[in-house]
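Note that this is a trimmed complex: some chains were dropped, and none of the rest were shifted.
Every chain is named by a letter (A and B) in the order it is written, and numbering of its residues begins at 1.
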Amino acid sequence: MTAETPAINVNLVPLPHLTDYLPDLKPHTSPLQHNHFYHPSHGFYLSPSDVIIRHTIYDLSGYSPSLLLPQPTTHYGVREIFGIKAGYRGFYSVDPVRLDVKMVHNWHKRGGTVLETSRGGFDLEKIVNAIEDHGYNQVYIIGGDGTLRGAVKIFNEIQRRKLYVGVAAIPKTVDNDVGIIDRSFGFQTAVEKAQQAISAAHVEAESAPNGIGLVKLMGRSTGHIALYATLSSRDVDCCLIPENEFYLNGKGGLFEFLDEQLKQNGHAVVVVAEGAGQDLIPRTDAEKQERDESGNPVFLDVGVWLKSELKRWWARDHEGELFTVKYIDPTYMIRAVTANATDNLYCTLLAHSAIHGVMAGYTGFVAGPINGNYAYIPMDEIAETKNQVDTKDHKWAWVRSITTQPDFERS
Amino acid sequence: MTAETPAINVNLVPLPHLTDYLPDLKPHTSPLQHNHFYHPSHGFYLSPSDVIIRHTIYDLSGYSPSLLLPQPTTHYGVREIFGIKAGYRGFYSVDPVRLDVKMVHNWHKRGGTVLETSRGGFDLEKIVNAIEDHGYNQVYIIGGDGTLRGAVKIFNEIQRRKLYVGVAAIPKTVDNDVGIIDRSFGFQTAVEKAQQAISAAHVEAESAPNGIGLVKLMGRSTGHIALYATLSSRDVDCCLIPENEFYLNGKGGLFEFLDEQLKQNGHAVVVVAEGAGQDLIPRTDAEKQERDESGNPVFLDVGVWLKSELKRWWARDHEGELFTVKYIDPTYMIRAVTANATDNLYCTLLAHSAIHGVMAGYTGFVAGPINGNYAYIPMDEIAETKNQVDTKDHKWAWVRSITTQPDFERS
């Protein structure tokens, strides 16, 4: 099907511009180009020739395989639904829980998971055996990237065994690190709650002479929560994320920047994603050896480390002056919170979308929104991608222009 | 520029389907087709041949006029910013308020508007005179559709006078009735807060035998808040919006539906958008004459009317049985609330986007997101469109399948 590549016709209308009727107008030159903390890179912004396409759904039925399938509808007369407890291991080590409407009635008003969660314990053979033995004919798998990689394996094994079992995955991770789709479920709730932690840090920082509020936010490989919370709250002076290496000392470093902020405002708020600065934190020999379940080096606590480095810096450079660091790690208070309206809505639509897809016979897909429309995306494609903060795009540019933080590119 | 219509090449990859390896598979037929409350219309759902385009920004520089403009950047060295109080009339009837960073520091943490608002009082000549007299060279106008129509007139007059004044509009309306863009500022906060009202109505309804919780939500010409709040909360049994005419009595009417709900669950929650049912409410002769500032018939209070109709219905059909209607009108508690994180973020990006556009010389535009990207759209196009709930698309389909409410199409 790749060859047909249809042409989509677009009509372009130019935007009014002052030069349309004032042809001699001279453009602004940007004074920020001389700011020594701020070096906007090429490609930071959309250019005047960039065009955003609004209608993103096209009926390409001429190009699509003709399927004799019903329209996805609801109320399919499903007889039995089971919940699997405690993650993948739950397929074979715990009895499934029979779910009904009354039982799950208020689950969306609670945080956490009634079905429990656990890490590790993935035995492919046993899982697919359990699916066969229990006679499940649809499997919905909810989780983040580790979960999705497991789902791909399960789907492949089901295909290999030619089972009449549809498999769909639903992207749920507060970190928002799932690729291709617009965002993952839980992310906006996390940003909302993260803002409260930042607000608390701001209050604490403002309440002390030379007060620094330090907030560690979730995000091992990506800084989305830190980035969005920074843009939302407007109280952040510096946002540190894994995608943007930083350094502490010397020209253009964090301490130089904070020194200036404290001189100007008397306080500062720093947000750090948990995956940031992992290369900066000294590791003991034991920690160098230690690996997590996936074989990666274990994560060290960047918040605790940064707090102590800040204190050392101040004691070294500002002896006798008052200084306070208030460190907040809101991780579990963010995780445990009930979904907000946006995520509740999103989750409703995800669930319906996934069910319709499986009922229509599709399988091996992730249900998720692309440009606001609920699409089905092949599972393996999602599992291979990673949604990282693009420090060359405009969102990060906005963080930089709001905070005026350094770009941490040693010149 | 219309003629060039570039071809955008897309590679299409088919989604796995059970029929790929189970060719004899019979599809489900939808049992819902026999539900007498639920008639899914043609086009309700995306069809298998629909394709959603993910990359929606294309560099069409070959097709675009070549502009010698700087990249939009921040920190332009602006010297003076003024706020206009009390709406359009404020241009000529009140002194402008000089704004500085310290003054506006915490404005985004408050609801309402520090600059005050008012209705009516638009004198085009006086407004543009004031813009000239004060020497403003950039005008940012924030508001909903009435405000946008005024902004178009101001922009046209500025063009006519060939003033060196950039004009940008920022779409702010909780109703989300601005067309073309993804959503307007304030909408998601309103949905979040509306959910609390629905939740309260649900609690009240559940706490009484034959309890009905009735919530009136904002939305004069569109039911977006009602729709989104219904999908978010999951507690709603019937959602009435202006785009979907309804009726009370008889087969397929509201009362028949509620009767069934009360029998089954003992309670029900009804959400009604303020613009719904305007044709059903009897008007006095005076009300028939009365017009609002724009010359339209005045709105009658659908919530108060529906509450009394519900009581009359019950007294008529269920004499002696317990019955309670708890009516909640959360309008001002929703309007006055502080923006949530999503709207705060959105507003930050809107503001930056608008400033960059004006600084780059664009004018007469609305700044707003299209498919998640911040675009500049000609102001008059926005002013001419109206974002209404499409009762033929999948979002409304989902409302229908969650609530099982009737489609109110008299058969």
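Annotations
Going forward, contacts are C-beta pairs under 8 Å (C-beta built on N, C-alpha and C of every residue); 3 or more make two chains touch, one makes a residue touch a chain.
Note that the coordinates shown come from a computational prediction; the quantities given were computed from them, not determined experimentally.
This structure file defines a homomeric complex of 4 copies, of which 2 are shown in place.
The working rule: only the chains that are shown with their structure count from here on.
The rotation relating chain A to chain B, fitted on Cα atoms, comes to 180°, given as a multiple of 5. Taking the mean of the C-alpha atoms as each chain's centre, chain A and chain B sit 26 Å apart. Residues of chain B that touch chain A in their complex: 1-2, 4-19, 21-22, 25, 27-33, 35, 40, 44-54, 56-61, 63-65, 67-77, 108, 159, 162, 164, 166, 180, 182, 188, 191-192, 194-195, 228-229, 231-234, 340-342, 344-345, 348-349, 352, 356, 359-365, 370-378, 394-395, 398, 401-402.
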